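My structure is below; once you've seen it, I'll send some questions.
Showing just some of the chains, left in place.
First chain written, first letter: the chains are A and B, and each begins at residue 1.
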Amino acid sequence: MTRDEAFLQFLLRMGDNTLILGHRVSEWCGHAPVLEEDIALANTALDLIGQTQMWLGLAGEVQGEGKSADDLAFLRDVWDFRNVLLVEVPNGDFGRTLMRQFLFDAWHSIMLGRLMTSSDDRVAAIAAKASKEVAYHLERSGDTVVGLGDGTEESHRRMQEALDYLWPYVGEMFASDEVDAEMAAAGIAPDPASLREEYDALVGRVLRKATLTIPDSRFAHKGGRNGRMHTEHLGHLLTQMQWLQRAYPGATW
Amino acid sequence: MTEQERAFQDKIDADIKIEPKDWMPDDYRATLIRQIGQHAHSEIVGQLPEGNWITRAPTLERKAILLAKVQDEAGHGLYLYCAAETLGVSRDEITEMLLDGRMKYSSIFNYPTLNWADIGAVGWLVDGAAIMNQVPLQRTSFGPYSRAMIRICKEESFHQRQGYDAIRKMAEGTPEQKKMAQDALNRLWYPSLMMFGPSDKDSVHSAQSMAWKIKINTNDELRQKFVDQTVPQAEYLGLTIPDPDLKWNEERGHYDFTDPDWSEFYDVVKGNGPCNVDRLAARNKAWDDGAWVRDGLLAHARKKAAAKVAAE
């Protein structure tokens, strides 16, 4: 694997994470439990779509086949996606959506913090812009997880169920492979495994405040970051997301 | 008219804003609550037809624009609910009136969005008609409402330009895209004309509302203005207004046009629009499913407040 091949994979991983999570969050539009949440969710989705444009834009550049961010977003099939499985699981109830957001935001904020010192200026610049947005996402999702975890009996139960369901999807964010080794060697991105300690501390702190119990298992579903085995959910998501581009190829919108 | 009423009307005539703590006639208050509430509900329900296409937006940029727009609409809802609250009705109270059908929202949102050009057409026509209604309301007599409208109008005219840009892309695109644009115009033209309400001669509340400066122009004036503005835009796009009798009237200095089918309008108001049932069901589901979230966050806020008191 050449450095550019690894770099492309890394960029797709970053961009597909934000693309797919942004899509999932946008599904809530008009259906949130309270108006302020509708606005906040739309805002999160909007930030993630913006970040997608930057990551996938750079991915297209590095790939060098003349593909735009839109080409990459709308014209790849399931196996070409490189997002972690966590971001593609269905929204479930509002509690699961917010728990997923928190578990991702925590990783995302730590990752972007490291990427701000990337040896690649373009990566560093994207990270600098995105990390401000994500700091706000994390503050918000963390607060909501605490509020609902330490709310009523029902909200506590639902948040614990959400955590139990999502926890097996957390480990994949810290898996390392040859792409990561290459990126670490080039100083472009950190080894994901090196983020785990900080993550556990941060997530542990918030979930304790939320009176929630982290499941006692390190088992991790994998297969998204290398595309080997996504969940069945991603294919359904793409039928919607890519519909117009697939049905009317070559049109400009 | 009592002395109090006289003083109140004098303020309005002198273009002095009425503020929440000022005395006001019960009818003025009730009419405003109905009007502001209905407007707020329209913003909220109005998220649904556009939200219908967010997950199918054809490019990242279009998705971002659409998301931002729907987010703005939720924001408008928020301003307006706040304005209504200054009149003594809580957001939850009027929300429940929406959900059980006691209060209405703009009938235009009971029509479906069926192809991507509808998203452009909603911005162009529906927001266009809304602005036509709302711009004069910036001068309305009730202070909080007037200030909310000033903020809203600024954003709405931005949406309208974006909508026009989106449908222009379609009208100038492939034959299929152009067909979508024409189809959208065909379906949304008359419902947009209906947005101004029935002719004023058929409207019972108009005179009093105009005296109170809750309503500034007649429905027919605004409708004419909208047609006059929109026809040249459609021509520029190469689209055909679905009205064979539409033509410029040199003498009047306005377009003559066919009145919408008001029996359809009353049908939709009664609940028989294509989407009434689904729209209200969606809002009710969001509200019911979200009850545990609202309860949970409230319980947490109370615990925190209690802990703070105990610590002091």
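Things worth noting here:
In this text, a contact is a pair of C-beta atoms (placed from the backbone, for glycine too) under 8 Å apart; a residue touches a chain by one contact, two chains touch by 3 or more.
Quick caveat: nothing in here was measured; it's all calculated off a predicted structure.
Formula of protein chain copies in the complete complex, based on this structure file: A x2, B x2.
By our rule, only the chains that are shown with their structure count from here on.
We define each chain's centre as the mean of its Cα atoms; on that basis chain A and chain B are separated by 35 Å. For chain B in complex with chain A, the residues that touch the partner chain are 44, 47-48, 51, 54-64, 67-68, 70-71, 74-75, 77-78, 81, 91, 116, 166, 169-170, 173-174, 176-177, 282, 285-287, 289-301, 303. Across the interface of their complex, chain B is touched by residues 19, 23, 26-27, 29-39, 42-43, 45-46, 49-50, 52-53, 56, 69-70, 73-74, 93-95, 144, 146-148, 150-152, 154-156, 158, 240-241, 243-245, 248, 250-253 of chain A.
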